[in-house]
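I have a structure here, written as structure tokens, and I will follow up with some questions on it.
Left out: one protein chain. Kept in place: all the others.
Up next is subunit A:
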Amino acid sequence: MASFERASPALKEILLRIYRAEKPIEVDHHLYEFGSVEYHIKSSASAPQLTYLSISTPLLTQGVLLSYGLSPYTTQMVREISTDVLEIVEPATEGYQLTLRLDFSKIPRGKDSLKVITEVSSVQSIILSSQLKEMLQSVNSWDASQGMYKPIKLVYHPREPFYVIRQPHKIVAVFPMRFKDYSDVIIATSFFQELMDVGSSEKWAKAPPCNWSPIPPAELRGEPLEDLSTNGGFVSFDISSRHVEGKRLDKTVWSLLNFYAYVKHHVKCTRGFIQRRMRRRLESLVEVLQNSSLEDDRHIRKFQENAGWQYMKKLVKLSSKSKILKRSCRDFTRKIMRIRFRIKIHGFGRFRRRWLTMLKFSSSKGYTKLE
């Protein structure tokens, strides 16, 4: 099964440990990943520079390739990881599809060593993606005389197959979506609708057109019912020649292989987001109720004072630095003006208070006394 990271972290760690070991060590590791991928790493002290790595992985199309092993294109892609360091051993170890001999003495020193070991650790993703690349590369070489477009079922996880259907000038990848929880279905459905909306906009015209439907598309008629029974509908991508040119082929293949994982990850993150938000809201709702307690006026007043003080604190924090600076400049200029322009006349204050105050016409007693 493909995951977001191409290199297997556990395999990378073991290979790095063997590479960096100061003295020769005996290694015989069996490593299992995703329930169906198996690695066997073997290194002996007598030949410390050589390490044997065997891989067993479920292939995308099981029916055809098992009898013939890996296709020449796949073996070529594996060799291209590093022609100096890596050599394919024929025949492979029993129970495995591929055995590689790694010569650590040929790995360049310094930072490049990490890069090479990372690429070697991503051999499983290279095997998976090379199979899909082979299919997608033949977008333009479709022969019309071949008749009906039979969908090719690709299985990289037993419960998550997807289909690739060859059509003139394009290949359609169809993903039947299944979720355990009803709320996951709803969150994923809203995501698929956003995906369709975004994909249909002018800005994303170069991306492959995406379509979601709750019922199986017409191309999948005739497929077994158990593969077509879903609760999340069907998502399809139209891959044209533009999406498989040059470096884009690798990205397109990797995106398609990771689509399930991407959706599931998004659904999981959204659930976490909803949970966090609900917790925050709970605190604010409870605070309102706490205000209604009758216990002590003191407590209420104290809370209000604290609330007032906290409000002021928030206000002060919220004021941006530039505003504080402006305010202080304004106060300073006012002070300067007062100091420079204050004209003091002795006795004027008394004169102003006696003769220049406004007379009160209303009586403090509330009525006018008649003489």
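Here, contacts are C-beta pairs under 8 Å (C-beta built on N, C-alpha and C of every residue); 3 or more make two chains touch, one makes a residue touch a chain; residues count from 1.
Definition applied: contacts and distances are computed from a predicted model.
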Notebook entry, point to check: One chain of this complex is not shown here; going by its UniProt record, which of these names is it: "Calcium and integrin-binding family member 2", "Regulator of G-protein signaling 11", "Septin" or "Actin-related protein 2/3 complex subunit 4"?
Noted result: "Actin-related protein 2/3 complex subunit 4"
Margin query: Tell me which of A:Y32, A:Y262 or A:F332 is the one touching the absent chain.
Written below: A:Y262
Margin query: One chain is left out of this view; which of A:P151, A:P176 or A:P208 touches it in the full complex?
Written below: A:P208
Notebook entry, point to check: Residues of subunit A in contact with the chain that isn't shown?
Noted result: 182-183, 186-187, 189-191, 193-195, 197-199, 204, 206-208, 210, 243, 248, 251-252, 254-255, 262, 266, 269-270, 273-275, 277-278, 281-282, 284-286, 288-289, 291-295
